[in-house]
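Contents: one structure, followed by commentary.
Of the protein chains in this complex, all but one are displayed in their positions.
Chain naming follows the written order as A, B and C, and within any one chain the residues start at number 1.
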Amino acid sequence: MKKQTKPKLSERLRTWDAGSFDLTEAIDPDPPVPVTEYDLRAEDLPPLARLGDRQVRGFRRIYPWLAAILAAVLVTILLSAVLDLPPYGAAENPPHNEVMERYVARGLAETGAVNTVSGVILDYRAFDTLGESHVLYTAATAVLVLLLSASGGRDEPPSVRRIMEGDPILRNTARVVVPIVLLFGVYVILNGHLGPGGGFAGGAILGGGLILYVIAFGFEPMEKLISGRVYRRGITAALCFYSGAKCYSFFCGANHLETIFQNGTPGAILSAGLILPLNIAVGLIVALTMYGFYSMFQRGRI
Amino acid sequence: MTGLDVFQLLLLGGIVVCGIAACLSRNLLVCLIIFMAYSVMMSVIWVLLQAPDLAITEAAVGAGISSILLFITLKKLRDIRKKVLDEKTDETEAL
Amino acid sequence: MLQSLWENRVPVAAVVLFAVGFTTLLLHRNLLKKIIGLNIMDTAAYLFLTSLGYIAGRKPPIITDGNTDPSAYVNPLPAGLVLTGIVVSVSVTALMLALTVRLYERYHTLDLDQIYLMAKDEEEEKR
Partner (left out) sequence: MSFAANIPLFSIVLCLLASAVSALLRARAAAWVTRVLTALVAFGSVLVLLMGIKNGAAVTYQMGHFPAPWGNELRFGILEPLVSGIFAVVLLSCVVGGNKELQRDIEPAKQNLYFVMVDLILATLLALLYTNDLFTGYVFIEICTIASCGILMIRRLGRTTLAAVRYMIFSLIGSGMFMLGIIFLYSLTGHLLMPNLKSAVAALWASGESHTPLMMAMCLITLGLCIKSGLFPFHFWMPDTYGYSTPCSAGILSGLVSKGYIFLLIRIIRCVFGVEVFYASGIQTVLYVLGIAGMIVGSISAIRENEVFRMIAFSSAAQIGYIYMGLGLSPALGTVAAIFHILTHAITKPALFLSASRLVEVSGGRKRFKALQGAAHRDPMAGTAFAVGSLSMIGLPLTMGFIAKYLFAFAAFRENRLLLPTLLALAISTVLNTFYFARTLIRVYNTRGVTPVPPVRLRAQPGFAFAAILLMAENIACGVLAQPLIEMLTKGLSILE
């Protein structure tokens, strides 16, 4: 038995990267046909002959072994460091210091958020979160740059449309599920300061609901709600509101001025000062971006 | 060792196995499905670590949006391949 | 050794996954695999960070019944940081996937080495 497993492992390692290009096999049961000049070269010649350079070929042979060794070395080094850390789950570990105590003990009074995590990310450490929504915005812009097709996506291949018009089972399921998903997303956004959730989770759920709707019914009905213009203006408005509001509260905080926002009664839906509007803005950004990603990948425009 | 500990240990073993399997699997579709399972298990671990916010976000973002994007990319790649293939057959027929 | 492995079980699993993801991101030739490796690496780091906030036997940091005693809840800060991180990793994933689509449109393969060689050929033909 042992003799059999050993070559199997080495075989596995050798094909670890070389064999993983059966993209066609994964989704297309037909045997791969040479498609272009490049494909012809890549597939008709023996696997590594195209790499004429002997050095490259030698390097390729040791590639998987190199990978295995690197992983093993990395695991050893990191483990040696991790085993020296304070034990996991103990109450006296360094992270559980005065910072955490104030977040929990005074978070409710200072931010008005029942969910302390929301209070931390949207009030105590709001600058990080401001950066984070801009990460999403940057990525959305970069994807737009990459995938926006020159024709504006009007030459959609018919295959896309065919797949988009989902079958009756999908449509009828979507008819029931989509409203629930959207409602749940809105609930998670609005409830962010009271319970688990918040703008990011809720926005992602909303985005998922919109994507499901589009998969079932196609882009045309969605166009009435979210056109390219609505998408761009929505994101810009939400980001400007977010930056402006946070800049105002940073400025007031640094200069020891009172803001006009009140914390209200803890636990009420209209409470926690800026956290609720910020959650809505973040939710809007996330939902639009997620839908935008899908739309860009699917048809090259929004 | 309580029952929850055992459950957590099983999940931890599960994500490690899934992580390695996703990297080693040769079929890309299988690889993506394993990755989805990995994300779902990760969000359950986060529930056990008393971080429900993260669990919701990971379930929606990691297992939801990321996976949808990966699948749509795979589909897009197949479309590109099909388009090129059709053009090629058209050319040979014209000849 | 075994004792400390057990004591630090979550961070141990996290660093193992980090190493796996890291290696895949660095050395795998298939672009989609690289992206999956990236995601595994990121989530492993976040798992590590989350485990730092956990305190055995405490509740999630959502104030219930007006009890604001810090010794009743786990640490909310790592959860907040990870929330930020998850969004970062999905953004990067989307960007990498878009780059993959563009490269595949042009070279019809996902193998980075082959793409590199083809790009080099292209360059020489132009001269």
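Criterion: a contact is a pair of C-beta atoms (placed from the backbone, for glycine too) under 8 Å apart; a residue touches a chain by one contact, two chains touch by 3 or more.
Computed from a prediction, not measured in an experiment: that's the story for all the values here.
Enquirer: Determine which of the presented chains are touched by the chain that is not presented, and list them.
Expert: A, C
Enquirer: Among A:I62, A:I77, A:A91 or A:I180, exactly one should touch the missing chain; which is it?
Expert: With A:I62, A:I77, A:A91 or A:I180 as choices, the missing chain is touched by A:I77.
Enquirer: For chain C, enumerate the residues touching the unshown chain of the complex.
Expert: 18, 22, 25-26, 31, 34, 38, 41-42, 45, 48-49, 52, 78, 81, 84-85, 88, 91-92, 95-96, 99-100, 102-103, 106-107, 112, 115-116, 118-119, 122-123, 127
Enquirer: Could you list which residues of chain A touch the chain missing from the display?
Expert: The missing chain touches chain A at positions 77-78, 80-82, 84-86, 93-100, 102-103, 110, 123-128, 130-132, 134-135, 137-139, 141-142, 144-146, 148, 150, 232-233, 235-236, 239-240, 243-244, 246-247, 249-255, 259.
The criterion applied here is as follows: only the chains that are shown with their structure count from here on.
Enquirer: Identify all positions of chain A at which a residue touches two or more other chains, and write them in rising order.
Expert: Residues 16, 20, 23, 35-36, 115, 117, 196, 198, 200, 293, 297 of chain A touch two or more partner chains.
Enquirer: Of all residues in chain B, which are in touch with two or more distinct other chains?
Expert: Answer for chain B, listing residues that touch two or more other chains: 28, 51-53, 57, 61, 65, 69, 73-74, 76-77, 81, 84.
Enquirer: Hey, which residues of chain C end up touching chain A in the complex?
Expert: Residue positions touching the partner: 1, 4-5, 7-12, 15-16, 18-20, 22-24, 26-30, 33, 51-56, 58, 60-63, 66, 68-73, 75-81, 83-84, 86-88, 90-92, 94-95, 97-99, 101-102, 107-111, 113-114, 117-118.
Enquirer: Residues of chain A touching chain C in their complex?
Expert: Residues 16-18, 20-21, 23, 35-36, 38-39, 42, 50-51, 56, 60, 63, 66-68, 70-71, 74-75, 78-79, 82-83, 85, 87-91, 93, 95-96, 99-101, 103-109, 114-117, 119-121, 125, 128-129, 131-133, 135-136, 138-140, 142-143, 146-147, 195-196, 198, 200, 266, 286, 293, 296-297 of chain A touch chain C in their complex.
Enquirer: For chain C, which residues count as touching chain B in their complex?
Expert: That would be residues 9-10, 13, 16-17, 20-21, 23-24, 28, 30, 32-33, 35-37, 39-40, 43-44, 46-47, 50-51, 53-54, 58-62, 74, 78-79, 82-83, 86-87, 90, 93-94, 97, 100-101, 104-105, 108, 110 of chain C.
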